[in-house]
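Heads up, this is only part of the complex; the chains shown haven't been moved.
Naming follows writing order (A and B), and every chain is counted from residue 1.
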Amino acid sequence: MKLNDWLNNEIPNIANSLVDVHKTYFSIEKTIGFAGQEKIYKILENFRNALFPCLCEKELTFESRVNIGIGNKLRTSAIDLRDLIEKVISNEENLSSDNAKLNPDQVVMDLIGKFPEIRKMIQTDIQAAYNGDPATISTEEILFSYPSIQAITIHRISHELYKSGVPIIPRIMSEYAHNLTGIDIHPGATIGEYFFIDHGTGVVIGETCTIGKNVKIYQGVTLGAKSFPLDEDGNPIKGIKRHPDIEDNVVIYAGATILGGDTKIGHDSVIGGNIWLTQSVPPNSRVYQTQPSPKIKNDIE
Amino acid sequence: MKLNDWLNNEIPNIANSLVDVHKTYFSIEKTIGFAGQEKIYKILENFRNALFPCLCEKELTFESRVNIGIGNKLRTSAIDLRDLIEKVISNEENLSSDNAKLNPDQVVMDLIGKFPEIRKMIQTDIQAAYNGDPATISTEEILFSYPSIQAITIHRISHELYKSGVPIIPRIMSEYAHNLTGIDIHPGATIGEYFFIDHGTGVVIGETCTIGKNVKIYQGVTLGAKSFPLDEDGNPIKGIKRHPDIEDNVVIYAGATILGGDTKIGHDSVIGGNIWLTQSVPPNSRVYQTQPSPKIKNDIE
């Protein structure tokens, strides 16, 4: 057993070497056993089950027990989330001066206390999907299957933690949504009610974006940054407004790219597919590109 | 323990409030405990294992037991699927007049009865991938790793349920495929044999699309709708032909967008990358855009 012998001889050295490399770059006592991703995914699943009891497991079949089930899920996940926040803020590098006085208990109470309000917001998003997609015949279908609803549910939760100044955890949440849906919304983005993303794969919404009410976006849309300034050491300067503002009642069709922190799309505008836009447009605009006429050549002729 | 006290005091109210909000919008006795997504994912995994015994768990290592294993998987999942269909049609809002007389037992028998035929269809899709991708050296590699095969397998199952008039469940299936592969095929789309999608991320194929035999599509292709008409209340009118028809032997390169229910791509045509097409083209067409010449500037000069 050549491999087995080799493993017995070499694995201890390789394991030591891997730990040594890790310790060079990361505080091992603070990151070891963090295992935060799996815990956060579980917390988010519990939160979704609390917000939408229809997604719950079988044992909650009887209505009389639903409230108890939701309560238990919220209680467990609240404690888990508080412990994770304590873990990530114990590493002071993760804290900017703004969130140095973060109180994990308070952050979790603030979040859970807002859940009924968040649930109502998401209902407006479900309604927007119903209004915006001729392919669906029921809001149940939207609730059970639309990636837009998964993404915005997780965003509306992670955005609250972002606003509270919690490091790292909101980004792990948004990347979980990105993995599930192909929709990449930075937890810093501010998004109004009645928001709908159709299909969604490839959508990118940057950290300092603001989006008004009743905005509809299609697959492949980027609301991104232009090039960004570097500091004296050549590192990007953090915390600058880099992404556009989208006002109420705007529709942005598939593949459009809108860039820049000074770019504002006025309310009730329509942005055409594949548009590349780095300037503001006034309210009620229709923005389109004269698509180059495709050349059509017939082999037989 | 500030958080613990707060949880004890507030969670019952919050849970009640969440259930109340949900009840405002959804029939709670019909949606509570639906938990349909996880069940449907499990059913699809069992169906895939039956269609491709090589994907099965370890206990099926002996060929003599394979048939029994497949049979057991089909039996269990057939019953589970029947029960789910009964659940979703118990909510009459999910039923259009067309499917009011849906018989869940018959739907499941029709589906499972077609599995050998569906399996043969998917073999044509595997062959199309082999023919269309120089990066592969075996059909086994395609079977084990190509997202196109995952997506089309789930589509060929969900499309049968869609044709039978089953609400909601086919869309949950297609969104599972979308999550796994980044390929978003509406279960309503009609797709012929020898179908291959290379890479696949960002592909969108709309509900009323028809696709002929031996069609090849690359990543980022949209077969979508133009704007759609609204009814008197401003809601989109459902059930209209909105998506294009693609005839046999067509190749559509990456990022092309083809829109509209009246748009037909004639057989044996090739549609170039990034094309934006809202008109029909005759058979044997080569459609390309004069890509604007990139401007190349050299910093050193």
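In the analysis below, contacts are C-beta pairs under 8 Å (C-beta built on N, C-alpha and C of every residue); 3 or more make two chains touch, one makes a residue touch a chain.
Note that the coordinates shown come from a computational prediction; the quantities given were computed from them, not determined experimentally.
Whole-complex tally (this structure file, single sequence, 2 chains shown): 3 copies.
Methods note: only the chains that are shown with their structure count from here on.
Its C-alpha atoms fitted onto chain B, chain A is found rotated by 120°, rounded in steps of 5.
If you average the Cα atoms of chain A and of chain B, the two centres end up 23 Å apart. Partner chain A is touched in their complex by these residues of chain B: 2-4, 6-7, 10-12, 14-19, 21-22, 24-26, 28-29, 31-37, 88, 91, 93-94, 96, 167-168, 171-172, 174-175, 178-179, 182, 184, 186, 188, 201-202, 204, 206-207, 220, 222, 224-225, 228, 234-240, 242, 255, 257, 268, 272, 275-277, 281-290, 292. Contact residues of chain A toward chain B in the complex are 50-63, 66-68, 70-71, 74-75, 78-79, 82, 104-106, 108-109, 112-113, 115-116, 119-120, 123, 126, 131-141, 143-147, 180-182, 199, 201-202, 219-220, 254-255, 273-274, 291-292, 294-300.
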